[in-house]
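With one protein chain held back, the other chains of the complex are shown just where they sit.
Letters A and B name the chains as they come in the text, with residue numbers starting at 1 for each one.
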Amino acid sequence: MNSASLSFIFIDSLLINNLVLAVFLGICPFLGVSGKLETATRMGGAVIFVMLVSSTLTFGINRLLIAVDAEYLRIIAYIVVIASTVQLVEMFIKKTSPALFRALGIYLPLITTNCAILGVAMFQTFREYSFIQSLVFSIGSGLGFALALVIMSGIREQLNLADVPNVAKGTAIALMVAGILSMAFMGFAGLGSN
Amino acid sequence: MSKAGPSQASIFLNGLWKENPVFVQVLGMCPVLAVTNSVRNAIAMGLSTMFVLVMSSTLVSLVRNIVPKQVRIATYILIISTFVTIVDYVIKAVSIPVYKALGPFIALIVVNCIILGRAEAFASKNSVYRSILDAFGMGIGFSFALLCLGAVREILGAGTFLGVPLFGPYFEPWIIFLLPSGGFFTLGAWLLAFSLWKERRTRKATLAAEHAQELAS
Partner (left out) sequence: MNAATEQTLPMPKQTSSAYMILVMTAVATLCGLLIVTVYQATAPAIARNQAQIIEESVFEVLPNATRQVAFAVDTAAGAVTVDAEGQSALPKVFAGYDDSGALVGIAIEAGGRGYQDIIRILYSYSPDCGCIDGFKVLDHKETPGLGDKIITDPDFQENFAKLDAKLDPATNRPVNQIVTVKHGTKTEPWQIDAISGATISSKAIGRIMQSSTDEMLPVITAHLDEIRKAGTS
């Protein structure tokens, strides 16, 4: 069992060890859908939601696997659970809220291959978080992902107006911006540890 | 893809250079950035990914004619996660320090888009032999990219290569390169170098074409 306090887990996953900028999870969507502020916000929302659901489910699955002594099936079980969760969430939203589906629609399938979801599930297992700790961790991580994505898209919208050399356009300049952002987030290290 | 398909050498070299998964296709970024703070970790990650890539490509290619189209992705994911689990245990058995350094990123090989991408785009349509060649090419290309990043980050960030000090005691390491932001900067710089090189080549090619045209007219 991990003894970290809930507030520490939240701050840690949101800012100090930000999923994207410090742990390097979910880089593909971070670089892929950070072009526009609006899509970034929606993608962030979808990730927070799926992360919460899948982390709850994988917590249960992990308990089950430990109970039947089959921990070697963990990776397979997690990926299957996450893939089906995304499918279920997609179908559920489609039926219940067409408006929300239109907003999130194309981002949901993308999330299956978002390593951040599996990463959060793996981290909470590695660190032996309790159920409540896992919940807080997944919310913090999801918000952290959304935060990084939204900040990045804000910068990139401005960057479109800037005079960037042709060869650096696209991923190269995005990575440089991400590096500076990551450096800024380093300032959060030590937050709350006197 | 035509019936005859490209030659064996070109399948192999394709992944290594022309369609390098990291520098050209910009795929599988997470492990590229996360575990390249030392050459040792980069090599371990590269080899693990290559193993999973080669083994799953082989198996996917073997079963490509039996698996119905509707369940193919599910089958591929099953196959890939099996080999990832195997790698996970093998690394744990070989070296605990390496296992700790790579941590959850071993499990995350499952969601590395390169592997599912190759299974879907190549191995499911080609013979076993060609699939293995392609997987090796892509795997080596991926490892090469990891090594490029790992070497820059370890040499500048710690002043060592594979743990061997290079510069003597008066070298002040650029710690920033070991930190997350250093990963972004290094990859950005490599991509920049690649597109510079590509641009120069296309410029040369157009110049040559123009020249040829002038000669012809």
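The rule is simple: contacts are C-beta pairs under 8 Å (C-beta built on N, C-alpha and C of every residue); 3 or more make two chains touch, one makes a residue touch a chain.
All values reported here derive from a predicted model rather than from experimental measurement.
Touching the chain that is not shown, out of B:T36, B:S61 or B:T82: B:T82 (per the contact rule at the top).
Although one chain is hidden here, its contacts on chain A can still be listed: residues 4, 8, 12, 16-17, 72-73, 76, 83-84, 87, 90, 109-110, 112-113, 189-190, 193-194.
What chain B contributes to its contact with the hidden chain is residues 63, 66-75, 78-79, 81-83, 85-86, 89-90, 92-96, 100, 157-158, 173, 175, 178-179.
The rule we apply is simple: only the chains that are shown with their structure count from here on.
Residue ranges on chain B touching chain A, taken from their complex, read 26-27, 29-31, 33-34, 74, 77-78, 81-82, 84-85, 88-89, 103-104, 107-108, 110-113, 116, 176, 179-185, 187-189, 191-192, 195-196, 199.
Within the complex formed with chain B, the residues of chain A that make contact are 21-28, 31, 72-76, 78-80, 83, 113-115, 118-119, 122-123, 126, 166-168, 171-176, 178-183, 186.
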